[in-house]
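Yeah, one chain of the complex is gone here, protein chain that is, but the others are all in their spots.
Let's turn to chain A:
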């Protein structure tokens, strides 16, 4: 028995001390969903649709082209920062992580992520090759802390079949969209009367991000500088009151779906349960694919536009973006080189990612004929100029979003008065920011 144990131990020791496999391993952790059943083996990226399909096949293609590099992908529930925090705290962070521009300052200010300038320059990627919005999103204290991947905003995804029924289509076939808050209500009522369905399909349940993004957009359109001081929010303003009262009116007048969470809202729009889905750029690819199928509610009847300017202040939409960051950890030169190759590959293939609907982070993609030929990109092109994020110095933007979503949701659903919700949101956010 002892001999057996000894020989087993010897074998195990031998196996462990055998020369390491020639592959360099990169642990990549991302959101964007899991779709291995459909795309687990796909390396032809052009066949993929949607965020999950495209990123999965991109990584597959990279691995196929670089047999010496093994990219081990972990998919996390969006946005995955709680998990990342726990990994960072226990010293078990992955090598590459997907991160919103709005979350970078939290990690950069604590020294939890590494700058990527050297990696990019080693691969010959110039910072100038990125759009200003994308580069600004990842740049802190003059250094880039991630590979910018895209910019995104919320949009009006429009079911043109229902809009026709509602008589809200111009002679040239474009949708009639509101130019003010009152027009929005009037057109919403017209839509409901003609189609019997709600005008807007909104994510109003079990979710905070949508409320916050709409509020930011409406505040920006009124030129409200609610984060003039990045350590203090100012929400006790007439602009904020206007914005929330409009959101509440839309709900009270029955112009929006209610009680739908993210998944249910996406399904409701594709089933034709409402006219305009207020959702992100990332769904364009999926909705276009739907509209090309006969027999669907969107068949030959999908259009997409930026959130219209409803206030005279300025045309603006809250924008953010996705990037790939490197948690601070020791890496071998081989790993660093492999990450460099991956970054170069992702930047070179930014067009494929832009097919999701996101705005590309790489400038050159805008000039590509394939990109110009993508459907609907013309109608949303202006978000490159009108997209605005929160000031980069604002920390804990996801926690702030949760608080805003909860309080605004309470006001919209009538659980709290508008004033109560605003002052509660303001004091909760300022308490959070004062105690960082």
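The rule we apply is simple: a residue touches a chain if its C-beta (ideal position, glycine included) is under 8 Å from a C-beta of that chain, and two chains touch if they have at least 3 such contacts; residues count from 1.
We take it that contacts and distances are computed from a predicted model.
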| item | value |
| --- | --- |
| UniProt protein name of the chain not shown, from "Multiple sugar transport system permease protein", "TctA family transporter", "Probable glycine dehydrogenase (decarboxylating) subunit 2" or "NADH/Ubiquinone/plastoquinone (Complex I)" | "Multiple sugar transport system permease protein" |
| Among A:45, A:58, A:71 or A:88, residue touching the chain not depicted | A:88 |
| Selected from A:114, A:286 or A:402 as touching the chain missing from the view | A:402 |
| Residue among A:185, A:205 or A:374 touching the omitted chain | A:205 |
| For chain A, the residues touching the chain missing from this view | 81-82, 85-86, 88-89, 106, 110, 112, 204-208, 258-261, 264, 267-268, 273, 396, 398-399, 402, 406-407, 409-410, 413, 415-416, 424, 428, 431-432, 435-436 |
